[in-house]
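Only one protein chain is missing from this complex, and each of the others stays in its spot.
Entry: subunit A
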């Protein structure tokens, strides 16, 4: 009987360790937070070229991550890319109407992300609004082409 109690304890500890391990993986490795995911609001922006921006890419303000890209779709009215952002709810009605969004690259070969910079307009952006002033991704090939054609024309 004593031995079976030890065994039960062993199995219990084993299962507990497994569950704790899963919690560790969730919190520490995948960076899951326990806050409710609902406290976000959405903004849209149209870009002429998004380069290799992917859904779930970071959206930053002054270098601080404030949200992520929720979806990217083709806007068939203008034939450009409509990018939908999900931003922290604390920024709702705090960003000025003339906020600009630019697609930037982390390092030379890094992933692409969106950088916001705030303007001075007293009116603010609410849930579902569109950012007017956007700056497309820098496509390396276009840059080189421009450089070469400038070189030739000089």
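The rule is short, and it goes like this: contacts are C-beta pairs under 8 Å (C-beta built on N, C-alpha and C of every residue); 3 or more make two chains touch, one makes a residue touch a chain; residues count from 1.
Simple rule for what comes next: contacts and distances are computed from a predicted model.
Chemist: For the chain omitted from this view, which of "Enoyl-CoA hydratase-related protein", "Phenylacetate-CoA oxygenase subunit PaaJ", "Hydrogenase maturation factor HypA" or "Intermembrane phospholipid transport system permease protein MlaE" is its UniProt protein name?
Modeler: Missing chain, UniProt protein name: "Intermembrane phospholipid transport system permease protein MlaE".
Chemist: With respect to the chain omitted from the figure, which of A:8, A:39, A:75 or A:133 is a touching residue?
Modeler: For the chain that is not drawn, the touching residue is A:8.
Chemist: Hey, which subunit A residues sit against the chain that's not shown?
Modeler: On the subunit A side, contact with the omitted chain comes from 4, 7-8, 10-11, 13-15, 17-18, 21-22, 24-26, 28-32, 56, 58, 109.
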